Each structure stands twice: as C-alpha cells, then as structure tokens.
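Shown below is the structure under consideration.
Only one protein chain is missing from this complex, and each of the others stays in its spot.
Chain lettering (A, B and C) follows the sequence in which the chains are written, and residue indices restart at 1 in each chain.
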Amino acid sequence: MTVFQPQNSNFEHVVRDSFSRQPFMELIGARLDVLKPGVCEIVVDRQRGLTQQHGFFHGGLVSSLADSAAGYAAFSLYPENSTVLTVDFKVNFLNPSEGERLRARSEVIRAGKKIFHLKGDVFAEKEGGVVHCLTGMFTMMCMLGKSDAPNLGRETVGSA
Amino acid sequence: MTVFQPQNSNFEHVVRDSFSRQPFMELIGARLDVLKPGVCEIVVDRQRGLTQQHGFFHGGLVSSLADSAAGYAAFSLYPENSTVLTVDFKVNFLNPSEGERLRARSEVIRAGKKIFHLKGDVFAEKEGGVVHCLTGMFTMMCMLGKSDAPNLGRETVGSA
Amino acid sequence: MTVFQPQNSNFEHVVRDSFSRQPFMELIGARLDVLKPGVCEIVVDRQRGLTQQHGFFHGGLVSSLADSAAGYAAFSLYPENSTVLTVDFKVNFLNPSEGERLRARSEVIRAGKKIFHLKGDVFAEKEGGVVHCLTGMFTMMCMLGKSDAPNLGRETVGSA
Partner (left out) sequence: MTVFQPQNSNFEHVVRDSFSRQPFMELIGARLDVLKPGVCEIVVDRQRGLTQQHGFFHGGLVSSLADSAAGYAAFSLYPENSTVLTVDFKVNFLNPSEGERLRARSEVIRAGKKIFHLKGDVFAEKEGGVVHCLTGMFTMMCMLGKSDAPNLGRETVGSA
C-alpha cells in the first residue's frame, strides 16, 4: 500500500467536520472511525431501519457507506479550500450483509491532481467472524476553489 | 424498448408486498410509484435527513434508490417462489441531485434465466425542470426456489 | 438525445486523423464509420484473428471497439489543442458476439469542462438480424493543452 502525504496538515479536522455536516450519515447512524491520509473507515450498527426484506443490511445502505468512506479517504489528501465529488463507482456484492455492525474501508490507489482512484470494501462484523460483503472501485474528483461548506460554494459536478 | 411478458401474473402484488417489507425504504420515505413488467420507478421527497453537506440529496441515497428500482424491475419478471439479489451495479454521477423530489427509473435490458441486466437513471424534479443526476447499469440474479420473505428462505448471494 | 455543438469546427478531420494514427485499430481492421458531434460508430468485419475459443468475437475486442467509439465521440466535442483519455469504463456483456460484423456506437450523455460521460453499445450484425452484445458506460477526460499527436504532448492520465 502506498503511503500518502496530506497536503493539508489540518486534514483530520476538515474531514471530520465535513462528515458531521452530512445529515444522511446522521440518519443512518454512521460514525467516522479510522482516518489516516488516504484511508477512511466508517461504521454503522445494525438497526431495523437499515435492513431489507430478509433482515440483512440493505444493499443501498451498504454501498452508501462504501461511497462515503471513499469520498473521505480522497478528501483527506486534498488541499485547503476544496471539496470532493463522486464521479462514479462500481460495487460487487460478495456475500449477504448479515451482522451486528458494518465497516466500510476505503483507500486511495492513485492520487492525481483532480482525479482520485480508490478501492473500497465493506465487512459485516458479528460474533464469530467477519464477512466480506462488498468490494468496489470509486472515482472521486477534487474540486479546487470550491468550499466544502453549504451555501458558500455551490458549484458541483455540474461544473466539472 | 423491449416489451416483456411477466412469468407471474400476480407480479404487481408480489413486488409491492416485497417493497413494503424493506425497512430501509421506509426510513428514507421512498414510495414505489410506477410498476410495469420490467420497469419500476421509485420516488422520494426531499427531507433534510437525505442530504449531504451541500444540501443536495446524498450520493449514497441516490444510488440506493436506483438499485432498488432495478431490483424491483427485475423481480417483476421473475417466476413465483423466487427472490432477487444485486450481483453488482455501476453508477455515474452526472449532475448534483438538487430538487424537491428524486425519481429513480429502471428497466430491464436483457432477461436471462438467472442473470438480468438493467439500466437505471435518477432524476431530480424541481420547479422549472428536471435534472439527470445518475445513470447506471445493474446486474440482478434470480434466485429460484428461495422465498422473498424473511426467515423462510435465508439463502442468498452466498449460495449463488 | 441531446444535440451537441462542436467547439472545433474542424472536428471531423481532427478525429479521423487521430483514428488513423492508432496502430491497434489498424491491427484489428477497424473503420471509423459514423461521426457526428458527440456520436461515433466504429465497425470491424469478422476475421479469425478477432475470435475466442468458441468462434465468437473476443470479449476484449468487443470492449476495445466500444472504448474507441466512446473516446472519439467525446473527442468530437473537444476544443482545439486537446487530447482524450479514458478514465474508466464499465461494460455488461448481454449476448454472444456472433456475426459477420461488429458495430460499436457511442454517444455523449453529459459534456463537462473536463469530464465527459458516455454510453456505448456494441451490436453484431449478421444475416437475419442484429444482436445486442454489449452495453457500457464510459468516462473520458479532456486534456487541454496536450497535443493528440505523438512525441509532442506526452502528458497523459498520469498528470490528470
């Protein structure tokens, strides 16, 4: 695994602050756990509202968690005064997401000037083991000169 | 667009019943709107809990909606006594998801015995127009002999 | 389908010239057929060297053709003094590529400043009909200020 050097020494504060301003992460009860330059892990505990008809974590929820982990893994390497946008992702579902907790982990594979490639995986943790639920690839864009805060820098992927 | 013939004449009841048993769809306030053989549209109204830090619908939420629409578009063509699994999906984010309502629409491109290929798109509806937010491709598997109901047919992608 | 306005009135010459400088397209015998702003079709006739073990066109060849059609559909909308790079693509194989000729068709879905999203499809043409072999999504980047010609503008995705 490549070791990345953050461009913003304050990256941990910036990323955690951004995460805390995502109402959707609050709705699903997600927590930003591990954060290192180019690496992010997000966890969520099982609750009924996150499941599908078989009682597993819903696939959409699982991929949402992976997408967020990828976005913040990329964002950790961005310079000041920038924000992050998902360009695209692909996810393969490997096993049912059955467990007490989900953990999404993503890390940067390649950091460009604007385009960041990441891999991401989601694991369901339960008594007696861990199940690999999802593996995916994510492309993120660094939007320079756009604030990550609301109402200040409204430009988005539409201007990419 | 191909016209598909449902294998289960009761498909509308089967699909709507399955949708109503997804707590995650309830959590996000999603409604199954259009349902025809091989086609499904799901909508959700804007509420703060579905947004990200810029006030747009969260990307994970947007792709979740598309995944659900694809799953149920495929499921509408399945025979009795089966259930649906997402094998993988791929999504490109085209424009920010800003609007009063999201509409995910998916339709079957190819119906195999087990493997179904679908396309899916998400649109943000607001006063003055519609924005194309996401386009994607979805691969679904038909699990024959597995109940769609919980606790009765626990076999899943793990046995695919 | 969106109608796009080319930025370079000379786009047809620029694209066809670039295509003619791709030795790999020559090796496989591909021809640039239709070219309109944001749309490109490339065809190749069946020959043994393009097949796999069952006698169908090789999947890699099929996706190569789609990737090239997407690259040139995007390039047709670029300004002067630029070149095109594939950021990523995603392809679903729908049916075996059996026929006398393959036709890849791609069109731009969204033209950004740098990032272009395209869809692409490949069809096998044979007596008695056409088979839809592949459907895919392609992300292309516009590299401004980089020549499309060799040895003059060596910067590539590595600098994106």
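The working rule: a residue touches a chain if its C-beta (ideal position, glycine included) is under 8 Å from a C-beta of that chain, and two chains touch if they have at least 3 such contacts.
Predicted, not measured: the structure shown is a model, and the values here were computed from it.
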Worksheet item: Touching the left-out chain: which of A:R31, A:R48 or A:R110?
Response: A:R110
Item to complete: Using the definition of touch stated at the top, determine which of C:F11, C:F56 or C:Y78 touches the missing chain.
Response: C:F56
Item to complete: Name, in rising order, the residues on chain C that touch the hidden chain in the full complex.
Response: 18, 21-28, 48-56, 58-61, 63-65, 67-68, 71, 83, 85-96, 148-151, 153-154, 156-158
Worksheet item: Since one chain has been left out of the picture, which residues of chain A touch it in the full complex?
Response: 90, 92, 94-95, 109-110, 117, 119, 132, 135-137, 139
Response to the item:
Absent-chain interface residues of chain B come out as 87-88, 90, 112-115, 137, 139, 141, 157-160
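One rule holds in what follows: only the chains that are shown with their structure count from here on.
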Item to complete: Just grab the chain with the largest centre-to-centre distance to chain A, centres being mean Cα coordinates.
Response: C
Fill in: Cα-centroid distance, chain A relative to chain B, in whole angstrom
22
Worksheet item: Rounded to the nearest whole Å, what is the centre-to-centre distance of chain A and chain C, using the mean of the C-alpha atoms as each centre?
Response: 32
Discussion item. By the touch rule stated above, which residues of chain A touch at least two different other chains?
Written reply: 87-88, 90, 157-158
